[in-house]
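If you scroll down you'll find the structure; I have some questions about it.
All protein chains of the complex are present and in place, except for one that has been dropped.
Chain nomenclature is as follows: A and B, assigned in order of appearance, with residue numbering initiated at 1 for each chain independently.
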Amino acid sequence: MEQTIKLRVSQIEKSFPGVKALDKIDFTVKKGSVHVLCGENGAGKSTLMKIINGVYQPDKGQIYVDENPVKIHNPMQARNLGISMIFQEMNYVPEMTVEENIFLGRLPVNKLGKVDWKHVRKYTIELLKEENLPYPPDLPLKDLTVSDIQMLEIIKAISCKSDIIIMDEPTSAITQKEVEKLFEKIAALKARGVCIIYISHKLDEIFKIADEITVFRDGAVVSSHPVGETDIETVIADMVGRKISNDYPKEDIPIGENLLEVENLENRGVFRDVNFHLRGGEILGFAGLMGAGRTEVMRCVFGLDPINAGEIKLKGRKVSVKNVRESIANGVVMLSEDRRRYGIIPVRSVKENASLASLEKIIGKGFLNAKKEHSVVNELFKRMRVKTPTMETAIEALSGGNQQKVILSKWMMRNPVVLILDEPTRGIDIGAKYEIYKLMSEMAREGKGIIMVSSELPELIGMCDRIYVMSQGKITGEIQREDFSQERIMYYATGTKERRAVNN
Amino acid sequence: MIKKYNIYLVLIILFFLCALINPNFLSIGNLSNISRQLAVTTILAFGATILIIGGMLDLSAGSVLALAGVLAVDCYKSTNSLILSLIVGILAGMACNLINAVMVANFKTPPFIATLAMMTMARGVALLYTQGQNILQLGDFVVFGQGTVFGMPVSVIFLIVIAIFTWYILKHTRFGRSLYAVGGNEAAAVASGINVIRSKYIAYLINGAFVGLAGVLFMSRINAGQPNGAIGFEFHALTAAIIGGTSFSGGVGTASGTLAGAFIVGFLNNIMNLANVDSYLQQVIRGAIIALAVIYDIWTKGRRTKGHLGNVEDKNKKQKVAS
Partner (left out) sequence: MKKISHVLVALLLSVALLAGCGGGSGGSAQPSAPPADSSSDSAPSAAPEDAGEQTFRVAYIARAQADSFAAWLANAVREEADKYPNISVDIMDGEASDDKVNSLIENSITNRYDLIIVQPNNGEAQRPYVEQIIAAGIFAITTNARIEGIAGGSSVDADPYMQAAVNAVAALEQVPENANVVVLNGPPGNFHADQRRLSWQTEFFEKRSDVTIVGEQIANWNKDEAMAFMEDWIQANDRIDAIISMNDNMAAGALEAVKDNPKFADILAYGVDGTAEAILLIQEGKMTSTCLQSAYDLAELLLETSNKLLTGQETEINTDIGNPLVTIDNVEQYIEMHKRAGAL
């Protein structure tokens, strides 16, 4: 079938001080197709998308929309050309409401410049109904989860009537159900002639929706094929420039004594009667759908949220967890799912971020021991394989995977007993993911207990010794490694109601 | 790298420019003048820097300065003890800021509102205490603001001590590191086990001590206890801090930057007075300089981020090639 070309970029070049980010890029997207971009972080695909969206200006080259040469100076102009972009790391205003967000930058006004809120409200309600989203239009964004907000961004792009939609890892924070809904949406958009540029690391999902796949590496296009002419192994090989093992680096480690025991834990209105235990050398998984209460349980165990009932035992002794400081002192640390909010201090250096939880180790007798700090952090960074230009680089300038490894380094500096990792691989590239898995195995080998909360079943199944499944604020199942299967996990995760329905 | 030092470059260029424009600028007398004139606002600016780094603010500085100043003056007049009056001034500043800290840290009042309340309150107490009258005939109390030790103005010695102290606590203490984290991302600081409330208390108390000291120096310099003095000084302090590269979004700022910021303003005011520039024009120029400094700051910050991104990609590339 002959398809017309909607978007074409030709010989695009872009340099940042000291590095050529894009080198002579040629790239076309056909009308009504899904074009997937793959490549490790830093390969240049985000830079290209930002050029198409008007955030950056290319040094050389030309963009054509409908084969007409265009210059795109800013995202507003891009939107007028029918281009919308959904960013991977969303910067949203927490106080902004759903409807304000949907109409951001294009609020309808009457002749006097007064906003037509009636129209906004009506339109938003219709849109939310259409998409089956159960929240009111005046709800502030801060009351939504990451996945809700991401869904909202997608809806917003659709509502802009764009015919080129760029999605930068849209599924990194949403559940399987929502992913399927998204794919249905994408299919519907395709049928309407909209073309979609889709950036993702999840190779299995790529092959479900892609019409064409283009792989970037080091600022250049290394391959571009229709989906029928390539396979997962080829794409991976193109991305990393070498063959990579798709297996999980799971090691066989003898499981030790109980480290952490949680009994009848309750946070009123969120979860209750939560009982679980974690043993030395064990990697313990927590599965469940979004909103099942996994993160909330971990926040309580870590002292970020108050405990209403129940107790926590560490190595058999009951411990008090009134706040994070106590928890850290006990040797329990947690890597948050929301790295931007609870993980990094964006403007500070990687070094400062790494030593933040261990200040007493590097500042003794009134003076900062800069040398010691440098060597301790440097050693950790080597072990964690952190890639940073200098120790003084602001952490916000690093890729997501490297930021995650800096935060991991921060916790490793405390030499913890129990390590809670909440979605540790969200939004980071394959290479970095693999390294984080390897680090988890290393830590387990040292006898630490590791809890991994994840929405990606393959990684839970690949890495864990045991998995608890949560649904609606309760633990609904416990599965041993030999019994792992995606079906079993989903069975418990979809909750008691459906199970009863099955029994009936 | 350039970004890190450009504020000092501006200072040095301005310094030589001033020296070229007016030969009197370089005289020892004039330079010592500038330092003495700057001592009070620069000490306030160090307090402001500490607070802004931690994501806070103090609008009450001018008022608390006046209150602490008149209390110190009155203490001196009744006890004749320089040390005691200095301590009273500093304690008064700390007491007011303890209230600021309670409001901000415990009651989560936005610092803008909390310290605005303190601004009105402290001025009121100062006026109530003096019944609106200036306290005169301060005698030897003037040594703080006018005296010299080995030819060095006492107020400048205080300024140097405070500058070193500020540099030290920001750079070398756990409190300093915690403060940058609290201002840079409070939620992440909490989740890293930082005692945020304590950091806020310490920040306000240090600021209070600085404001109290500034009150003593101010009253001593003008040889009067003026309950109405130093109105709007908090904004002079903020100006110096902002020009010195302290970011209002928190988590960024240094003692040396603020010192440079204060001296940029000081050189500018001084050279305009030496050249007898029209009063109205001076205000226009001062305003323009602040605007330029902020624009420049934002502009270089944007460039810095991009530059670093570039570096990261560069580095990644090299490593990938190597592996």
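A few comments on the model shown:
Keep this in mind: a residue touches a chain if its C-beta (ideal position, glycine included) is under 8 Å from a C-beta of that chain, and two chains touch if they have at least 3 such contacts.
Owing to the predicted nature of the structure, the values given are computational and were not obtained by experimental measurement.
Considering the whole complex, the residue from B:S60, B:S85, B:N185 or B:N270 that touches the absent chain is B:N270.
Of the listed positions B:N6, B:N22 or B:T173, the one in contact with the omitted chain in the full complex is B:N22.
Where chain B meets the omitted chain, the residues involved are 22, 24-25, 27, 29-30, 33, 36-37, 123, 127, 131-134, 136-137, 218, 221-224, 226-230, 269-270, 273-276, 279-280, 282.
Please note the rule applied: only the chains that are shown with their structure count from here on.
Between the CA-based centres of chain A and chain B the separation comes to 41 Å, rounded to the whole angstrom. Interface residues of chain B facing chain A in the complex, by the touch rule stated above, are 171-174, 177-178, 180-181, 184-185, 187-195, 247, 249, 251-252, 305-317, 319-321. Against chain B, in their complex, chain A makes its touches with residues 15-19, 21, 40-42, 44, 218-219, 241, 302, 304, 324-325, 327-329, 334, 336, 341-348, 352, 355-357, 359-360, 363, 366-368, 387-389, 393-394, 396-399, 402, 410.
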